[in-house]
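All protein chains of the complex are present and in place, except for one that has been dropped.
By letter and in written order, the chains are A, B, C and D; residue numbering begins at 1 in each of them.
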Amino acid sequence: MTTFAELLLNGVSMGAVYALIALGFVIIFKASEVVNFAHASLLLAGGFVIAKLHGQIGFWPALAAGIAGAALVGCLVEFLVIRRSKAPDHSVLAIATIGVDIVLATEIARHIGTDVLAMGDPWGDRVVHLGPVSIAQTRIAALLVALVLITAFLLAFKHTGWGVAMRAAAEDGETAALMGVRLGRISMSAWAVAGALAAVAALFLAVFPTPGMDKATGLVALKAFPAAILGGLDSTTGALVGGLLIGVTEALMSGYQGDLAFLGRGIGDVAPFLVMLLVLLIRPAGLFGTRELTRV
Amino acid sequence: GSDKSADNGDKTGADGVKLGPGVTDKTIGVGMITDLTGPYAPLGKSISQGAQLYFEQVNQAGGICGRTVEPQVRDMGYDVQKSVASYTELEPKVAAFAHFIGSATVGAVQDRIAKNGPLTLVLAWSPQMLGAKQIQMTGTTYAVDVINGVDYAVKTHGLKSGDKIGHIYVEGDYGVDSLAGSTFAAQQHGMTVVEQKVKATDADMTSQVAAMKSEGVKAIVLSVSPKQTASAVGVAAAQGLNVPFLGSNSSYAPQLLDTPVGPALVKNFVVMQAASPLSADLDAMKKLATDYKAKYPDATLDNGVMAGFTTAAITGDALKLACEKKDLTRDGIISAHRSQNAWDGGFGSKMDFTDVSQPPSRDTNILQPDKDSLGGLKTIQEASASDNAKKYEIKVG
Amino acid sequence: MSAPPPLEVRDVTVRFSGLVALDSVGFTVEPGSIHAVIGPNGAGKSTCFNVLSGVYRASSGSLRFGGAELTKLPTHEIAALGVARTFQNIALSPHLSVADNLMLGRHRLTRTGFVSAGLRLPAARRERALHSERVAEIAAFVGLAGRLPVPVGLLPYGVQKRVELARALCMEPRLLLLDEPVAGMNGGERREMAALISAIREDLGISLLLVEHDMGMVMRLADAVTVLDFGRRIAGGTPAEVQRDPEVIRAYLGAAAEQPAAHDEEQV
Amino acid sequence: MSETSVSKKPPSERPAPRALPAGASLVRVLAWAAVAVVTIMIPFYLDAFWLTAGMFAMSAAVGAIGINLLTGATGQLSMGHAFFLAVGAYGYVYFSSEPDGHLGGLGLPTPLAAVLAIALTGLAGGVFSPIAGRLKGAYLGIATLALIFLGQHVLFSAEPVTGGYNGRAVPPLELLGFGFSDDTELVVLGVPFGAPERLWYLGAALLVLSAWFARGVLRDRPGRAMNTIRDHETAAGVMGVPVARYRAGVFVLSSMYGGLAGVMLALSFQRAVPEYFGVMLSLDYLAMIVIGGLGSVGGAVIGAFFVSLLPQLLTRYSDSLPLVAQPGESGFSPAEAARVLYGAAVVAVVLFLPGGLLGLASRIRASLAGRLPHPRDTRSSS
Partner (left out) sequence: MAADDPLPPDRPVPETETSEGGGLRVRDLRVSYGPVQALNGVSLEVPQGSVVAVLGSNGAGKSTLLRAISGTLRFHRGSVPSGSVEYAGARLSGLDAPAVVARGITQVPEGRRVFGRMTVAENLRAGTLGVRGRKAAAAAREHVLELFPVLAERAGQRAGLLSGGEQQMLAIGRALMARPRVLLLDEPTLGLAPLMSARIADTVRRINSEGTTVLLVEQNAAMALSLASHAYVLEVGEVVMSGPADELAASDEVRRRYLGEVDEEPGAEGSAPAERPVLTRWSA
């Protein structure tokens, strides 16, 4: 029982981190309908800056710098690639981001080398004991941050001009421009935000219980794909729910893999995708996604 | 294009030495297929540096058989297709492969090597790598390392029959073979194994450790990546699961000592590895350290360098031996190599290359993380093979 | 092909979350007649077309075409019964040539599948030859003769509208639904289109269901008119009757009906 | 732009196809003849490395044609292609190899095994059709991504079939007593014909066949239906196209192409290793069709050659530069450079060549052949 509670709690808290990453996907998707494969390297970039700087300038400034840095990288990607693209449709642009990811990831990996970079975070390896179960402070922090950020963006998309402009631009750039929307700025801001989020996510990916970040850290971004999808690619709430769902599934499946051996060991890592498929069978646009209602 | 109709059959050189592919009167081609861009890039880099260092020294000393050795390195980024391509490209041009990294990547061309390939030193320790005369692993298999480790734990931490030991292992033959080892050892001691399999990409071992904790294991074997080791040990410490951890040889990296879990590692984690640690008190080792520092001033000396240097040395010695027998054909080189039964090259652990179906050794060093010693590891039990390790029967292929 | 069966629409209701787009609407399209559906914007005309062609599901009611009950059928099976339509918003493949867009209309009449197409079996060849001949005929009839190889996307809007019509004709329909065929056209083009529509009726003797805001055109072409407002049928009968109906004037025609000077009269 | 608007915007890509002048068709015939001759000559001049590289490229081309039918022509994004390659490869291995020890197998004649393997991939695609038929766009894309992870999980776990992590040997194809392997000595015009040489011709033949078939599909009724599903789903349905069934059908077809590619790959690898069939491979396939040009057979082939040869060339010639970048020195190692260049190339093509390399080619041809018809020619009243 305690194991279950512990796994559940751990799943939820890990899910929060997935949610943060998923939110990054969602924002880019809302702003430009592009599935951003370069998100992994945004993560790396952000984490790298934090890890490198916290020594000199202390953790919080380093975090700020990391966020800024990742945001900057996001802007650069937007400015140098997305904006320049003559691509006829969005899936093509998605491919471009694959190329971007290869370039960035290789470059950053080269700088990281063998190192396992610690983040110098204030939480260290302290854990909070709730009765028999214990959970890392870092994870509680992650959960809170995720909740706050996601609510913030939920509101922003609904109620701010920025949100409206972003969705308008995504749907029909020309008309949005006719409304006076500066497409360039909007899409750049989206990429900046996504970058910032990536940095935050990177932080929580690299702190305890993981020893730090290395060049493989970015790969976790892949796990956030099912999260983003089963929540609904264009839904902020979806990102949260999807993230938590994935986190919990994964934790339970791997925790109980002994009893699930018939599924093949290591099922924990594929379980998220199974869940995603099930959800999509029932709701093709994810749990909270707006389904394409077309009319003729 | 290349002149195809020229057959690569064996000829005889001016000095009466039979020449095989990759060998001319002036040069001997030696191939290295390594990973400079993939997951093992850092390791691969040190390994090739180690090898290059060796061949440079050899060439400065007048080469082998009066021929200069021409190392040819190819990066396959741990990608199977690239590894096949690199092998296909180098195979006709080289007398031997001084190293070839990775199981899957070697696996992809294994059958071709076994058919008519050159002597190939592989850096992968699964039993699949045994059985072909061309293919040579160093040290011993993952399983044997783990068996030695478990026996050590039983001896020192008084595990007894009926206890449970945990094993967190990564997908792939590294994990699988290690698991075979722990299972065997556990049986021998009347203990049971609690398995937890993880993917290479998993970074957070909380769930796994939680599972172990609830099973009440007395020790945990780790056949995972260094990062995963750190996570597992760290989480255990934080959750007050205070048991010894036994790490397979690729589960540790000195860099971990700088991370928050450093202390925990030093406290209750040991590494099982066939090769002697860099900190071992051996002249050869010291020389390597100084030479390496001289050539690559600001690179850190790690096991990779050592492994690369050793495999290169094995290759070099095989070539020298073959030269004495005036036969630098593939078969010549291979049989020369296979004739050695106590190769050590000054690096402590003795290796017996005569039995193609056995790893060259069954000894394992038990090492402990230590900031001050070179390579971040110090010896706490000299290379030796426990009885179980000796009687463990290795299934080839 | 015999004369088409009548189309009987019986108190069809369509609901969308919250609003009733069609409220137990009923009318009958006599075989070989041109039946116009008119009404203010948002009255439910296109919705009516959409249930007829299976794009939307009716919440209740029945649509009988000959023996068949359309309400339960998926779009492609309705098409198979010989119900063709054009769209209010052009729905062509811009990159495909006019010829290919028209050939798509032959889909239901042809059989060539992946295998026979891939292997270029004689059957496929024969089928293609046969049908492209017919497509050429239809193109000539609609006045697209010269344009067959041009990608639709490069054609002006008016022409694209005619490609839509031609594509529908290529289905050899027994019932043809036209949703605002002359929207966005100028007088001359409207007159051509009108002539085209009546020519279709004369030459093929099929039934047409027409949604159009150009009253002049409706008056000229239609045999019967059904007027919708807020999803309800508020009037029906011959054009003349409908045009005099005060309810219709209030809801739809407005001043337009009284003063003949208004443009709609003159459109045709 | 949103579906709700009256679309009057002519597509600015792809100029109008123009009837080729009589000369051109002759030129085309000659060009093809030249290509054929070169293809036949190559094994006599290039060494194993190039031939293997060529074989990779050709199998990639087959796979790319498949995914281009799906993603390019029908607008169904798929990131699961690698899975179907795996099914093809392992299907072939399992059907053709004799069971030995813990490894199972059916020991069927290799050609039959190949055919069955392709059928099996078709089946696998069919099983996925409830999803493939209903989803589209990014959703389908990532749903198919699941196939990769599930697939790899199975490949690693189902050891008796797949041989687990290190994979298992691939029995060489044997057609009417002629083996595609090094076993039997064969020398043609003084050139020893080993596996690479023989496989080269096999690959070329298979590629030509699959290209020919796909072209037929695209040019006829199914192709039109597919394109319309891509451009306007509802219209397709109303015109009598059973959309879901068609989507599923195309998905099956493209999986079968993947299967064939898998078989070819296995044959040239001579060993099937699960590691290979990962996400990266799927993404490479997407890169291929985008770089080559979406929706066309030619595009798929060009893209496939580009993507599968570029990295190999870069690494191959990486040692013409000083190899291992000295530690501390911050320059690229050539290997890293190769990777970066590859990524950059992908980006560059997407950015500057809408319509891909093929699009570029046809635009050049167009600008040679002359300009588009003036609006006058395409006017309604005149």
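In this text, contacts are C-beta pairs under 8 Å (C-beta built on N, C-alpha and C of every residue); 3 or more make two chains touch, one makes a residue touch a chain.
Because the structure is a prediction, the values reported are computed rather than measured.
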item	value
Hidden-chain contact residue, picked from the options C:138, C:163 or C:176	C:138
Which residue of A:168, A:193, A:253 or A:275 touches the chain not shown here	A:168
Identified contact with the non-displayed chain, of A:2, A:151 or A:290	A:290
Footprint left on chain C by the chain that the document does not show	1, 16, 18-19, 38-43, 46, 88-89, 109, 130, 134, 137-138, 140-141, 143, 154, 156-159, 169, 172, 180, 183-192, 195-196, 199-200, 203-205, 213, 215, 251-256, 262-264, 266-268
Touching residues on chain A - with respect to the absent chain	161, 164-165, 167-168, 171-182, 290, 293-295
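Just so it is clear, only the chains that are shown with their structure count from here on.
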item	value
Central chain of the complex, centres being mean CA coordinates	D
Chain centre separation (chain A, chain D; CA means) in Å	31
Distance between chain centroids, defined by C-alpha means - chain B, chain C (Å)	74
Distance from the mean Cα position of chain D to that of chain B, given in whole angstrom	37
Per-residue overlap in chain B, given as positions that touch at least 2 other chains	37, 171
Chain A, residues touching no fewer than two other chains	106, 222, 265-266, 269, 295-296
Touching residues (chain side chain B, partner chain A) in the complex	37, 39, 41-43, 171, 194-208, 210-211, 213-215, 226-227, 230-231, 234-235, 237-239, 253, 255-256, 258-261, 300, 302
Chain C-facing residues of chain D, complex	3-11, 13-14, 16-19, 213-214, 216-217, 219-225, 227-228, 230-232, 234-243, 249, 253, 372-373, 375, 378-381
Contact set on chain A toward chain B in their complex	2-3, 6-7, 10-11, 14, 106, 109, 113-116, 118, 124-127, 134, 136, 205, 208-212, 214, 216-217, 219-220, 222, 250-251, 254-258, 261, 265-266, 268-269
